[in-house]
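Here the complex is missing a single protein chain, while all its other protein chains stay put.
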Amino acid sequence: MYSLSWLILLLPLTGFLSLSWFGKRFPKLLGGWFACAMVGGAFLVTLLMLAQLYSESPADRLNHVQTLYPWIVSEGFSLNLSILIDPLSVFMLLIVTGVGFLIHVYSIGYMHHDKEFNRFFAYMNLFIFAMSVLVLAADFFFLIVGWALVGLASYLLIGFWTEKKSAVLAARKAFVMNVIGDVGMLIAAFMIFEHFGSLNYVDVFKAAPTAFFPNDDSILLITFLLLVGAFAKSAQIPLHTWLPDAMEGPTPVSALIHAATMVTAGVYLVARCNALFTMAPFTMYLIASVGVITAIVAGSIGMVQYDIKRVIAYSTMSQIGFMFLAVGVGVYSVGMFHLMTHAFFKALLFLGAGSVIHGMADEQDIRKMGGLRYAMPITFITFLIASLALAGFPLTAGFFSKEEIVMNAYHGQYGNFVFWGLAVIAVGMTGFYTFRLFFYTFMGKSRTPEAKPHESPLVMTAPLMILAGLSLLGGFLGPWVHSFLSPVFGGAVPMHHDDAMLEIIAVAAAMGGIIAAVAIYMTGKDQLAFAKQMLAPIYEALYNKYYIDEIYDFLIVKPVKAIGKFMEERAEKLGIDFSVDEVGRQVREVSRGISIWQSGKVRIYALNMVAGMVTILLFVIFM
Amino acid sequence: MMEFLDQLWSFNLDRETVYGLFQQSLVFIIGMTAILASLGVILCASPIYSALYLIGNMVCLAMLFLLFNAEFLAVVQVVVYAGAVMILFLFIIALLGSKEEKRELSFQNFTALSFVGLLFGELLMSMMVGETKPVLGQVTPEVVQQVGSAKAIGIELFSNHIVPFELASLLLLVAAVGIISLAKFSYKPLRKRTRT
Amino acid sequence: MGSEFVLFISAAIFSIGSVGFVIRKNPLVMFMSVELMLNAVNFLLIGYSSFLNSLDGQIFALIIMTVAAAEVVVGLAIILTIFRTRHELDVDRINTLKG
Partner (left out) sequence: MDFILTGIVFLPLIAAIVIMMMKVTGDNNGKVVGIATLASVLTFAGAIALLVMFDSHHHGMQFVQSFEWVPMLHIHYTVGVDGISLWLVVLTALLGVLAVYFSRDQKKNLQYFLALILLLEGGTLGVFVAMDSILFYVFWELMLVPAYFLIGFWGEGNKVYATTKFVIYTLVGSLLMLVGIIWVTMVHYELTHTLTFDIPTLLQTQMPANIQFYMFICFFMAFAIKIPIFPFHSWLPHAYVACPIPALILITGAMSKAGAYGLIRFCLPLFPETIANWGLWIGSAAAGGIVYGAWIAVAQRDLKALVAYSSISHLGFIALGIFAFNGQGVEGSVLQMVNHGIIASALFIIVGILEQRLGTRQLDQFRGLKKPMPVLYAMFMLIALAALGLPGLNGFVGEFLILMGVWGSHLFAGMAGLFVLAAGLAIVFASIYMLFMFQGAMQEPVDEKHGSVLDLSRREIGLLIPACILVVMIGLYPKGIVDRVSPAVDHVLHMEKKYKSLDAGSGHGGGH
């Protein structure tokens, strides 16, 4: 049965190829449904794999490697094109294909008016394919391949509207940032090959515990380089600036790639390589620190943005920060659990935002919205559910996963008080910005009366409702997730820590955030102006995203361009080129000097001849 | 010289000795004349005199050839060289007009003179090499006397040196063709061409 | 009064010829100087041909004469052509080959 797993790759690939080659000949809606069917098929095959895994005992569920063909054989190095089926990859694939399927369906409604409908679905299928490669890869090489291919799909989809300059620039930024990550992973792969003589997960992870001492230099370097890739893909500080810009793409793209699946690949990577990361506790602290800092920074920026999608984007960064915090403190399956619930409610949030944007005729500024609860009831309800789940309202999906993270930030293997405190603050911020957004959008009165918002068609709202159901109930899957994934993480199931005090504080923080949002945005404008005035400098910094884009521009982009220009004009033209030309010129000068002898006067030639004769004769006589 | 004076002193003069004496003094006199004539060639300002001196030089050399048993070449020298070639020279001089040349002792000429002086010195040094071991041939003057100079040369030329001889004829042919092609085409004056 | 004197005369005429070739500006006279040099060599060949009882020297002299004749004829034709195009005969001013 595992041999069927190739279908997971094959189906989206077929969709991509046929839609991109024959895209114009497909009738419009057929293309969309075809793409959906491909992803749905992949989802079904994944379910099949799940069933297959369940038919085996937990210990046997690991390391089912399927090989298609040998990909390269070089001196002392060989690679097969093969995929790995184990609980982690199936779990991740369920999210990718499941949520992906819903978003595909949603896109049929959302992209209905677009001229390049089929191209969009081709790219979406490409993404699903690439993500499947990433998840299913059985070795680091194909991990990198998938890693870069999702970057490509993300690039294509961010820049889908090629006539929009900001989208084009955002796409390039995303791609380049991701290439930095790819290079990091590439070097990590070399180091892994150097130490293990293989790139296969199975070999490497088996050998890892004995190959290194904890905190060896090389294992630290390997894990750090892997992290460069993970951080770039998951938009963690300092490689995060592409994600907010990536919101220039169509909204379903943001939901699928930049919320539910691709950006969480970094978390997946850490979880996948847990055998390596366990050997490097320092790196684990780094992961947790970066995660929690990103959670705070992104959350704080998200509190003051006005673009509906950017708010959610910063929220995504912040939530991924939580996931990194979770895997960083050593509870991998908690991170994966949050990854799953986050996929549900964040996809829902984005799709809801898309529905709003769709209904508002492509308006994205929340200051121009308001009062949409009457015009768009389904969107309103589902958006509310998503917001509650994101804010961690008790008994929603987000509550369970986030509560476990905050708890483990203190009690986990590498947890400590600082992580916990920062996490709680981030939780509070989450509640605040989520409901700020919600209130701005749906409550109050409409700020642009001329707009005629309307509810989206069923093809868009149906996925919303399904996701809403998952966001409400997904939290109860927690124990199942932990037990299902435990073989991958060495049989460990995260302990449940009964620490009512911490739990109450965390919930209180979330509630506090929500209440603060209510206090500021539901009770009139005065408080808002007052708060802005009081905190003006902080507000400015937050509004401008801590000026990180500007700093990067000043520190990296401009110097790179300047040095490039400098090298072209100085080093190339005046240095190398000039010196080569100068050699030629000097040769010419010397020959011009010698050419005095070539006077053109016969008598001097004759004289030279005589002189030559004399010399030769002298030589003959005296030697 | 000493030998000659010795013999003169002892009055031991027989026919051979006198004949040898006479021949040697002839060589000496004619050789000196030839050198003087050649000096005349290069020192005369007007080419016409140079040409005349050259004729003189050639005739002198032809006489020397006679003294060295090369009658055929002497005749050739006079007929071809002093005759035909020099006539050619004179024609050209007549055609182009003989313009007198200023004599000057420029740095270049001084260098030339010193170099040539050196060369002359070196050539004279070759006289001091002394006795070398000569490889004597079979063609003694007596043999030549028997068959005659022209015939001996002819035999030699057509037997042992046939290839150079044929090549020489080829050379003359090429020269003839060259001259014809030079004479055939008219040239535009070079002056009008601008130098680049 | 044997081979030394022949050598001396030949060397003298040869040197004089080369001096003439270098210091004279008239191409005709330069040619005559070349003839002088050739004759000097001819004389040497013939003299030694007589001393060594061999006809080879004479043969060589004969061929040199042929070469000289050809050379003179071509050379004079060239001088004539140059004169036709430039209307002067100063070799110092015929320096198109100047580098």
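Chains here go by letter, A, B and C, matching the order in which they are written, and residues are numbered from 1 within each.
Note that a contact is a pair of C-beta atoms (placed from the backbone, for glycine too) under 8 Å apart; a residue touches a chain by one contact, two chains touch by 3 or more.
Source: prediction; values computed, not measured.
The chain not shown here is in contact, across the full complex, with A. For the chain left out of this panel, the touching residue among A:Pro12, A:Gly100, A:Gly159 or A:Gly335 is A:Gly159.
Looking at A:Ile187, A:Met465 or A:Ala541, the residue that reaches the missing chain in the full complex is A:Ile187. Residues of subunit A in touch with the missing chain: 20, 69-77, 141, 144-145, 147-149, 152, 159, 162-165, 168, 171-172, 175-176, 179-180, 182-184, 186-187, 190-191, 193-194, 560-561, 563-565, 567-568, 571-572, 576-577, 580-581, 584.
Everything that follows uses one rule, which is that only the chains that are shown with their structure count from here on.
The centroid of the Cα atoms in subunit A and the matching centroid in subunit B are 101 Å apart. A separation of 94 Å divides the Cα centre of subunit A from that of subunit C.
Each chain gets one centre point, the mean of its Cα atoms, and the points for subunit B and subunit C are 8 Å apart.
Contacts with at least two other chains are made by residues 603, 607, 610 of subunit A.
Among the residues of subunit B, those in touch with two or more other chains are 108, 112, 116, 119, 123, 126.
Of all residues in subunit C, those touching subunit B in their complex are 1, 4-9, 11-20, 22-26, 28-29, 31-33, 35-36, 39, 42-43, 46-47, 49-56, 58-59, 61-63, 65-74, 76-81, 83-87, 89, 96. Residues of subunit B touching subunit C in their complex: 1, 4, 24, 27-28, 31, 34-35, 38-39, 41-42, 47, 50-51, 54, 57-58, 61, 64-65, 68-70, 72-73, 76-77, 80-81, 84-85, 88-89, 92-93, 95-96, 99, 101, 108-109, 112-113, 116-117, 119-120, 123-124, 126-127, 134-141, 144, 152-153, 156-157, 160-161, 164-165, 168, 171-172, 174-175, 178-179, 182-183, 187-191.
Across the complex, subunit C meets subunit A through its residues 18, 21-23, 25, 30, 91-92, 94-99.
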